[in-house]
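Have a look at the structure below, then the notes.
Shown here: the complex without one of its protein chains, the others still in place.
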Amino acid sequence: MSQTVTESHTDGQIGSASDLHLAAFRFMLWARLLDEKFATLYRAGKIHGGVFLGRGQEALSAAIGVHLNKTDVFAPLIRDAAGRLAFGEPIIDAVRTYMGSALGPMRGRDGNVHRGKPQDGYLPMISHLGAMISVVNGVLFARRMKGIKGIVGAACLGEGATSTGAFHEALNQAAVEKLPLVLVVANNQFSYSTPNDRQFACADLAHKAVGYGVEAHSVAGNDFAACMEVVGRAVARARAGHGPQLVVADLLRLCGHGEHDDAGYIPPDMKNSPLGRDCMKLAEEFLLKKKFTDAAQIAVWRSEAVREIEDAVAQVQREPAPDPFAENWTALATENLSEGRE
Amino acid sequence: MSQTVTESHTDGQIGSASDLHLAAFRFMLWARLLDEKFATLYRAGKIHGGVFLGRGQEALSAAIGVHLNKTDVFAPLIRDAAGRLAFGEPIIDAVRTYMGSALGPMRGRDGNVHRGKPQDGYLPMISHLGAMISVVNGVLFARRMKGIKGIVGAACLGEGATSTGAFHEALNQAAVEKLPLVLVVANNQFSYSTPNDRQFACADLAHKAVGYGVEAHSVAGNDFAACMEVVGRAVARARAGHGPQLVVADLLRLCGHGEHDDAGYIPPDMKNSPLGRDCMKLAEEFLLKKKFTDAAQIAVWRSEAVREIEDAVAQVQREPAPDPFAENWTALATENLSEGRE
Amino acid sequence: MSITYLEAIREAQAHALRDDPRVFIYGQDVGAFGGAFKATKNLQKEFPGRVLDSPISEDAMVGLAVGAAIEGMRPIIEMQFADFSTVGFNQIVNQASTLFWRTNVPCPITVRLPFGGTSGSGPFHSQCIEAIYAHYPGLVVLTPATVEDAYSMLLGAVAVNDPVIFCEHKFLYYHLKAEKLPSEALPIGKARIAREGRDLTIVTYSAMVHEALVAATELATEGWEIEVVDLRSIKPLDTDTVMASVARTGRLLCVGEAWPWGGVTAEVIARVTSEGYGLLDAPPQRLNAKDTPVPYHPNLWAAHRPTSRSVAAAARNLLRT
Partner (left out) sequence: MSITYLEAIREAQAHALRDDPRVFIYGQDVGAFGGAFKATKNLQKEFPGRVLDSPISEDAMVGLAVGAAIEGMRPIIEMQFADFSTVGFNQIVNQASTLFWRTNVPCPITVRLPFGGTSGSGPFHSQCIEAIYAHYPGLVVLTPATVEDAYSMLLGAVAVNDPVIFCEHKFLYYHLKAEKLPSEALPIGKARIAREGRDLTIVTYSAMVHEALVAATELATEGWEIEVVDLRSIKPLDTDTVMASVARTGRLLCVGEAWPWGGVTAEVIARVTSEGYGLLDAPPQRLNAKDTPVPYHPNLWAAHRPTSRSVAAAARNLLRT
């Protein structure tokens, strides 16, 4: 997969709009199928701990991923399988992390959505919501000190995370430093089960921007074409030196908070409203209508994706589990300062 | 003093505008002179730890104090001697706290501006900026649960404190609960030595309100009449059930961060600008112009204030210091659960 | 009928809400949803207006509780996971814990921390940070190990006039069952002899009590009689019960699921050796988790925390000393 899909995504340097859209769509497709595979494995008891899907949020997530270059910075959250793939994460890294493989980037130490490679500007989330934003700031800040220009850093979060002190401090910090931060808020109307009227009281989360002195962008988060355009614009503004950009996307997650949750708290009315439309379907319709591709091609991609995912899972299932005796059981890089090992 | 000044301030039920203005002015005067006394004591080495003045911020502080009733809630910060007096704090409580008297409300356990009486809705600040706001929310929330209506809670802070996560979480919480919170931000252009361009990037702090879904009020913080009007309006809006109110007042502190600081970082230009005008002078001019009072009367008040302050200090200086052997050295209300005492 | 540790926590809250109009519950998803673990299931329906969803704002959640406590209420705050209480840390350790000492106004809040390791939960959903809170003055820190204690100690926590950090172990939520809820209980602050013995005392708390009991059963087949002390409360810590047990057995092994530096095991050993030195026939020993974050993969997790097997091994070593 890392080959097939990233082929057409040569480090953000994709020629035409249609190329970029097709690339994004393929990441969405791969992400949707990958998520579904994780859900299946979860139900089969093959995954330890929780499984968190991005179902319904792939368009937004892919849009941010495809607009980042390899030299940019990315801090995705739990529903960003699409953006992760678009940023260059090989499928096998996702599978290895979920399965706790010793060969994965997290070596079985952390799991599921907690994965990344900081040395590649791909920051592995800690669970505490809002906490990654200031870390993105730090990377951007350091790069500026080093004279590196033209890069951006994107951090994703849900609308619930905007209630955290960490979100506030970090967005303000980015604004004061005028950092090229793109903050993408997926407003999926619920944080876990909590509806927006128990989470915030502003008419529109995009209204927050003026209070920080940053630019805001609103978008229908399940409208693929709109996401591509609006997120693209936000990334371009940040890259051009206009400081932090706040993107607020309205949408619905078409799944539970995690696979243990049936999302019974989402009212049917809402599911049946425009908010509840599946971005995958809308994206497909858009591409077909624009004649960027055809149904046969999509079917080919789909089966390619399924095969690659199955292959990755099969491979990882043969891989060694982490061995506690091979662990050095220290949290310090400076081994001679570590203590408490046996 | 608690008599003389609070006489005309019968629990917010002051008859005419001129009465309220006069009351506020007298609190300002008392506060200015009290602060000056603390500064003198500090220079004489008579006070342990720091001394923090409200010089230049008395109009704003008094305005909030006089608009609160005794049954309201008040969480002042370090520059609120005027508001504290207006809310009903006896001078002697301030002096006892600064001098660490065993008879003061804090019994020598905490000092200087860290004073209050929670049971009277007068919340003693902890030092961590922003931390008192959610506590005010809690009192308001509890009173609403108990069916108590028509009250408001005010929290004061500096512009620097708006950068804290605590500020953000608490203001959002108040907005979600639609609590009658009045948040008074004294934007004195510096947080300690840090100028506003290193603190925030929005054009106007009042712009933050829309991002929380609360109402905003801006005012020239050294303009006595304006403070009275705007703060009065904000308190009335909160009391009438319109949810949290954010008041942003622009002004300058006419002193150091604490008495150890000469505020050399405040540019002379700024001091000489309208921002740097002394609210005491403006208030006096206003009262004289309006013929609410005359210079002779003000002179009388001033000497009354000086005498009361001197009396209070003299009294407290004769009072016992806290006796470590009389302390029970437990932090728990439940004595039988406390441990570690000797 | 049988009732789980988690249900006991729900029942205690229902009981508290029923008996005391000053009690309310505030936390993320605690309302209609009934909480991430369902510890408040149906409570919002049963007690309208008194079980409220909060924004994702741990700092403000605790701050609100303190304000409400000042006003005479007795709030229960549910943290979704103990690990997230670090974001509300300041309000707990600087606002709540100091209020009474500063002002003479009590601060009766209960902060529920679903804590401790479960398989596959990883570094940010598994932490045992009870010692962090116990270090600060002004807090009571409870760690119930049984269904009965989960129930009665939570009722006790709400009744106490001080801030209580209530550490409920997620590993015990569904596993642990009792026939019925207790009508009587040891007072808050007292430890319990979970198993009597005369050869060695294991002092522990929360989920590790059960690992210790399994180890004790195993060691019994080898002829050893192990006494297991369940601390129940780590602050205050019932030194008397611990000392009395050590006086009987002469040997002390402290077991904790938390990280090794400091914490309950160090505190217990420091107390026993400074106050009851002569009681010991062998050096006191301790067994903690390893000094790294809690790993995700079950293989690593099982090696990271003490288990009945490693407890038994440590006990055997100590018995041979």
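Observations, loosely collected:
Note that the chains take the letters A, B and C in the order they are written out, and that residue 1 is the start of every chain.
In the analysis below, a residue touches a chain if its C-beta (ideal position, glycine included) is under 8 Å from a C-beta of that chain, and two chains touch if they have at least 3 such contacts.
Worth saying up front: this structure is predicted, and the values here are computed from it rather than measured.
The undisplayed chain touches these shown chains across the complete complex, A, B, C.
Interface note for the absent chain: among C:83, C:168 or C:199, the touching residue is C:83.
When the whole complex is considered, the residue among B:161, B:219 or B:235 that touches the unshown chain is B:161. Between the chain not shown and the residues A:134, A:187 or A:293, the one that touches is A:134. Although one chain is not drawn, the whole complex shows that of B:70, B:128 or B:233 it is B:128 that touches it.
One of B:191, B:218, B:245 or B:293 touches the chain omitted from the figure, and that residue is B:191. With the whole complex as reference, residues 47-50, 100, 106, 108-112, 114, 126-129, 160-161, 163-166, 191-194, 198-200, 265, 321-325, 327, 329-331, 338-342 of chain B touch the missing chain. Counting the whole complex, the residues of chain A in touch with the unshown chain are 105-106, 109-110, 114, 116-119, 123-124, 126, 128, 131-143, 145-146, 165-166, 169-170, 172-173, 176, 330-334, 336-339. Touching the omitted chain from chain C are residues 83, 86-87, 89-90, 93-94, 97-98, 101-102, 123-124, 129, 131-132, 134-138, 235, 237, 258-259, 261-267, 269-270, 273-275, 277-278, 280, 282-286, 290-293.
Here, only the chains that are shown with their structure count from here on.
If you draw each protein chain as a dot and join the dots that touch, every dot ends up joined to every other dot. Taking the mean of the C-alpha atoms as each chain's centre, chain A and chain C sit 36 Å apart. In terms of their C-alpha centroids, the spacing between chain B and chain C amounts to 40 Å. Along chain B, residues 165-166, 169, 172, 176 each make contact with two or more other chains.
In chain C, 54-55, 57, 59 are the positions where the chain touches two or more neighbouring chains simultaneously.
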